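Before I ask anything, here is the structure I am working with.
Coming up: chain A.
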Amino acid sequence: MFLYSIKIMNPIQTNCGLPKRTAAKGNTCFRDRSRQLPLWIKFGAYFVSVLCFLSIPAGCNSTDESAAPEAVSSGVTAQEILLGSSLALKGHASFLGTQTFRGAMSYLNHVNEQGGVHGRAIKLVAYDDSYDPPMCMANTQKLIIDDQVFALFCYVGTPTTVKVLPMIEEARIPLLGMFTGANALREPFNRYLVNVRASYYQETGAAVRHLVDDLGLHKIAVFYQYDAYGFDGLTGTELALRRFNLAPVAGGSYNRGTLDVQEGLNKIMASGAEAVVMIGTYDPCAKFIRLAHEKGFRPVFYLVSFVGADELARRLENQQGITVIMSQVVPPPDRHDPSSLLTGEVGYVTLLQRYFPEDQPNFVGFEGFINARVLVEGLNRAGASLTRETFINAIESIRDLSLGLDINIAFSASDHQGLDRVYFTRLENGQFSLIKDWADIRAQLNAMR
Partner candidate 1 sequence: MQRDVIRGAAKRFRDISLKNKIFFSIIAVILVISAIIAVLARWILVDNLISELELRGIAIARTIAERSSGFILDKNYPELLSLIFDEAKLKERQHLVSYIFVSDREDQVLSHTLMRPFTESLRLANRVPPDEAKSVRLFRLGEQMAYDIAIPVTQGIYRIGTVHVGLNKDHIDQLVAKLRTTFLGFLSLVVVIIFVITHRLAKYITRPIFKLTQISEELSKGNFDVKLDAEQVSKGGQPQECPAFANPDATCRHLDGNLAAAGAGDGAAETDPVCRDCQFYRRQRGDEVAQLADAFYNMIWGIRLYRRRLRESEKKYRSLFDSGPDPIFVINHQSFDIIDANPRAVEVYGYSREELIGKPFMELAPEHTHEYFQSLQGQGESHGLVTYPKALHYKKGHKPFYVNLHASNTTYKGQPAIVLASTDITEMIEKDAQLIQASKMKSLGEMSAGIAHELNQPLNAIKMGSDFLGMMVEANRGIPPADLQQVVAEMSAQVDRAAEIINTLRSFGRKAELVMERVDINKPIQAVFTLVGRQFELDNIRLELALTPGVGAIMAHDNRLQQVFFNLVTNARDAINEKRERRAGSPAGKILVRTYQEDGQVVAEVQDDGIGICEAVRDKIFEPFFSTKESSIDMGLGLAIIYGIVKDYGGAISLKTREGEGTTFKLSFAGV
Partner candidate 2 sequence: MEKILVIDDEKPTLMMFRLTLAALGHEVFTAENGQQGLEVFNRERPSIVLTDIKMPGMNGIEVLKRIKAVDPAVQVIVITGHGDMDLAIQALNLDAADFLNKPIQRHLLEQALKRALERRHLAGEQGWEMVLEPAESAAVIVIQGNITAKAEGRFQAVYQEAVALNKPRIVLHFKENATINGAGIAVLTQLLLDSQKQGRQLVVAELSENLKKVFEIVGLSKIVPLADSLEKAIAPA
């Protein structure tokens, strides 16, 4: 029809309109092309009409299932905001999960005591997935469909969290505070994922820099858990080393949930590595270090934060002559370090003591605490009409939230990573403490040689 209408708009003149007698010499009575529309106009009109014709059906296809924004999200009632979490409360990573949970709950309980957020109490439902991705999936599905939580909170572990990404994307449910620095949660950018801690890439990147620049070590091997988490770390390390035109001299691995570190250790020892970047959990890592020490292998051991500093320290209590450096994404929750974040009224130490008196403050719990702090901040900012979208927007509006201890939380529409700092600690006297001077370590290393 369109095309036809176009044609009608350009009437083609079969009669030049001049009476035969008055036609000037040479101007005969047939088509006078100057009277017609210029070619390009006709052409353009046609083209446009065709395009419109084409685009009409194409447009119909994209039906948005959930196009209409919700007025009020599920999981939010007048009284309560229901959050869900699936984390390793049991199993070989149970420390990580438990402490994360308790750290967060410390703050949340406090908030609830204070009347909640905008009159709503925050309830956190947590299921144990034992650091098992399938279980995490099942838990998450349950949380979304059955429990109809408002948002997901405090997930632990790379394989588990990464596994539920499809669910999160389909359900369009926010997930805030993951105890993992996996790159997959940061790239590609996902609006519904709110990372708080720095990424493994950042951790390993900084570590490698220190190892190479500060400690002068070039032969660096990587020991990693044979799963997404381990590979992520490995990739980060490789990327970091590449910047120095270096590559890992060796790579050893172990399977998640096992302690079969021997093979990996042998590989790394054979390479003569000066430093070993370790991406795993505390048990296998500890065993690796002990065995290496027994074998007389004395590299600098660097571990990422996820390993779990306290547990690792506990397992390496009696080891001497080992250089163990661990990167942390939060500063040490040293009770002796005066900060309201820690020891203030709403400090981590204070609240932990209150609600979970049997637990010692630790990095992991501290991180959970900070997660909760960010969460509440977001809920606050979202206001009374709380929807998932408003919540995310609220988070993104946090530009510079200072929690103390040089901890600045910053988000934006394109930045869903709250913290970017990496702290380095060294195992000394059965405790991980911040490294103040790398030169010392270097000197020590040189002395050892």
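For anyone wondering why these and not others, all candidates are chains of the complex that A comes from, given by their letters.
In this section, contacts are C-beta pairs under 8 Å (C-beta built on N, C-alpha and C of every residue); 3 or more make two chains touch, one makes a residue touch a chain; residues count from 1.
Remember, it's a predicted structure, so these values are computed and weren't measured experimentally.
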Complex contact for chain A, selected from 1 or 2, goes to option 1
Would you pull the chain A residues touching candidate 1 in the complex into a rising list?
12, 14, 25-26, 28, 30-31, 39, 43, 46-47, 50-51, 53-55, 57-58, 61, 63, 65, 129, 132-139, 141, 144-145, 163, 166-167, 170-171
